[in-house]
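What follows is a set of notes on a single structure, which appears directly below.
With one protein chain withheld, the remaining protein chains of the complex are depicted in position.
== chain A ==
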Amino acid sequence: MPEPYQHEDGQEDEERVVDADNVVERDGWTVVPVRGDLDFYSAPMFAESVRSLAAPGPRRVVLDLADVEFMDSTGLRLLLGVSRDLREAGGALRLAGPGDLVLRLLEVTQVAPLLPAFPDVTSACSD
């Protein structure tokens, strides 16, 4: 699939970082599909979307990253912030289906203990 990288035409990307129409509840977890690239460009929109989805109470959230091909340090910092906020509220954040690049990012930054990653949504919602 070609990447929507054209920075002259960013509106489309902004609106679809979090696929809010397809959020589902599963085994006590709120599963949030994320699409496109989670980077310096999209991170502000992403943060707002995820925080609003996770706002009420101690939520347990799974971010489905199967369709995320690129993530940078800005995206990672936001995930860590969301994870901390959820933990402090008695909830939790898990990542489902991260690709090779996201796994590499988690590995080199040594944050895997803070952002548990699972191969897919089913395993992420397993307990």
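Quick note on the criterion: a contact is a pair of C-beta atoms (placed from the backbone, for glycine too) under 8 Å apart; a residue touches a chain by one contact, two chains touch by 3 or more; residues count from 1.
Please note the rule applied: contacts and distances are computed from a predicted model.
J.: Would you mind picking the UniProt name of the chain not drawn here, from "Integral membrane protein", "Beta sliding clamp", "ATP-binding protein" or "Phosphate transport system permease protein"?
T.: UniProt protein name of the non-displayed chain: "ATP-binding protein".
J.: Residue-wise, where is chain A in contact with the chain that is not depicted?
T.: Output for chain A: 3-8, 10, 13, 37, 39-41, 70, 72-74, 76-77, 100-101, 104-105, 108-109.
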